[in-house]
Structures are given as structure tokens and as C-alpha cells.
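All protein chains but one are shown at their positions in the complex.
Now for chain A:
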Amino acid sequence: MDKMPAWADAVLVPLISILLAAVLSALVILAIGENPVDAFKLMVEGALMRSAGWGYTLYYTTNFIFTGLCVAVAFHAKMFNIGGEGQAMIGGLGVALVCLFIPFPHWSIALLVATLAAGAFGALWALIPAYLQAKRGSHIVITTIMFNFIAAAVLNYVLVNVLRPQGAMDPATAKFPEATQLPTFQDLFATAENPLFRGSPANVTFFLAVLACVAFWFLMWRTKLGYEIRAFGHSESAARYAGISPVRITVVAMLISGGLAGMMALNTTMGEAERLVMNATEGAGFIGIAVALMGRSHPVGIFLAALLFGFLYQGGAELALWTNIPRELITVIQALVILFTGALDNMVRMPLERIFMATRRRNG
């Protein structure tokens, strides 16, 4: 045996990586002349101590669950989908088209149809890179990066030239009709004597995200398709020998991945802005990478990681509001998390493995 116990691999390695990222972030805050302890207190205060803070935290969490799952599906098939951002943009287009042009009687039906539209549009945007990877061997990382930029151009064109209402200045669609507006946590949980989640954007899409986590787990570990995706990710040659078609798995995994990214747009366009704006994704597609890496591509991990990033996002907004620390601090933390849990994984893992080996030799 030359491996660490499974629990150390699943819990200890990411935990140490996050600790390293946290220490470095604290040093960054110190370096720009602020107090990291005060900053952290302020973040907790703003993100977790009030129900409105939770409303924002869970709103961001919803985005990151979807994009985290999106990246994770591709990871399981040993692909790196950097295109979540573009797929979410196009997913938003699907949501906007459905909401604007179909007269819905009730938000629940609208949500159902919009979910299908968002998933379908996002999946379609992932289809071309997937096909090119499977059939022509074009590297999916490069094609999905390119498709992010193409998506931004498409969205820009559609918002400026097609969907912008007459006379409006900013590139955005008209407001969605009343019937498609999703109930927020405030609508659901606030009472007259206890005004919870006041003014915060968290909405029913959060439950959809949790549902997606469960569905993801079921798909990956309880269905034949999930088994095939994971087998393909572990060894392409073994999978092919077992009769699994690489082309089919590549395309299907990327369709699921793109679909999940597209569904993120439900939260931002239908749940929050209630119209499609230019920068609806706000980089959530990229945060999905950090979330999936940190969550070890497992739905429980992804949920927790998304919650952490939701907290960081809301806390970061509070910091920018009350202190001299700009929001970009969160980008730095995000970069450090990606660096330590993704790229420098071996830096943490190698010494840990050595420690475990040493103790095992002493005991055995």
C-alpha cells in the first residue's frame, strides 16, 4: 500500500489547501494595510449574521452550484470545460426568449419551460466544442475559451440590435412579464411581524440547484451513463475496450455540462434582474472551476464550496462597501483556491503521503 487513506485524500488535502489559500489571503490584506481579522469579522457580519445577508449569500451560492456541477461533469470525463461562462450567457438568451415571447399563466410553468430552454441553449453552445473534441481532436479547453468570446459577441449583437426595446439606451431586453417573475425568499418566508430576507435576491432557483446536486449524484454514481462517464475519465482505452463509445461520452458529458451552466442563467436573469443584461453571468462560470476543484467534483463538496464562495462574494461586497478593500480581493482568493486545490495539489499531497507512510511503517 502506498496510498493515503481515502478520508485524508478527500478531506485533509483540500482542507490544508484552503488553509494555505486563507493564510496567503490574510497576508494580502495585511500588505494593503488592512486588518485581516477585522475584515473577516465584517464579512461574517455582512454575509451570515442577517437574513438579508444570507439572502445574498444563497443567491450567489445558487449560481456557483450550477457552474460547479457544470465543471465537475466535464472533470469526471477528464475534460476541462472553461466555457461555462459562455454557456451560461447563451442559456440566459434561452431564458429571455421564453420569458419574453411565451405568455405564461403562472411562474411555476414558466420556470419549468425556462429551465428546459436554459438547459437546451447552454447544451447547444457546448455541442460544437464537444463534437470538435470527439471527432476532430480539437482541444476542448481552447475551443471553449474561444466560444466564451463568441458567446459574448453573439449576446452583444442580440441585445444591441435585436432584443433591445425601442428607445432604450442600455443593451438589455425589456423587463420580463409579471407572471414569469420568480418568488424570492422574501416572498416565501417573510411574515408581517418577521420580515426575513428583505430585499435580497435569493429565490426558488436555489431549491432547483439543490435538486441538481441530488440529480448529479444519482446520475454519476447510480446510473449506467454516469458509470460510463467516470470510466471514460479514468481510462479512455479501458472504456473503449469495454465498448463505451468515446465520441458518445464526450458529447453527452459536455451536453450535460453545458446544460447545467445554462441553468445558472435562471437565477440571474429570471430570479434577479428579471430581464437579460449584458454581464448577467458576472464571472460565475469561472468560479465554477474553483468550486469543482475544491469540492473534489462531488455534489456534497460542490454544495459546500459553492456556499463558501457565496459567503466570500457577499462578504467581499460588504468589505468594498465599508472598507478600503476592493471587491477584487475575492478574485485573488478565488485564484489562490484554484492554485492550491487544483494546480499545486501535489505540493500538499506529497508531504502528507510521506507522513502517512512514515507512521504506517512505524506501526506496521
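Just so it is clear, contacts are C-beta pairs under 8 Å (C-beta built on N, C-alpha and C of every residue); 3 or more make two chains touch, one makes a residue touch a chain; residues count from 1.
We adopt the following convention: contacts and distances are computed from a predicted model.
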{"item": "Among \"Sugar ABC transporter, permease protein\", \"GvpL/GvpF family gas vesicle protein\", \"Monovalent cation/H+ antiporter subunit A\" or \"Anti-sigma factor antagonist\", UniProt-listed name of the chain not shown", "value": "\"Sugar ABC transporter, permease protein\""}
{"item": "Residue of A:F176, A:F216, A:F232 or A:F286 in touch with the missing chain, whole complex considered", "value": "A:F286"}
{"item": "Options A:A26, A:V210 or A:V332, residue touching the unrepresented chain", "value": "A:V332"}
{"item": "Contact residue for the chain not shown (choose from A:N161, A:T191 or A:N363)", "value": "A:N161"}
{"item": "Interface with the unshown chain - residue positions in chain A", "value": "28, 31-33, 80, 82, 128, 132, 136-139, 141-143, 145-147, 149-150, 152-154, 156-157, 160-161, 286, 289, 293, 324-326, 328-336, 338-339, 342-347, 350"}
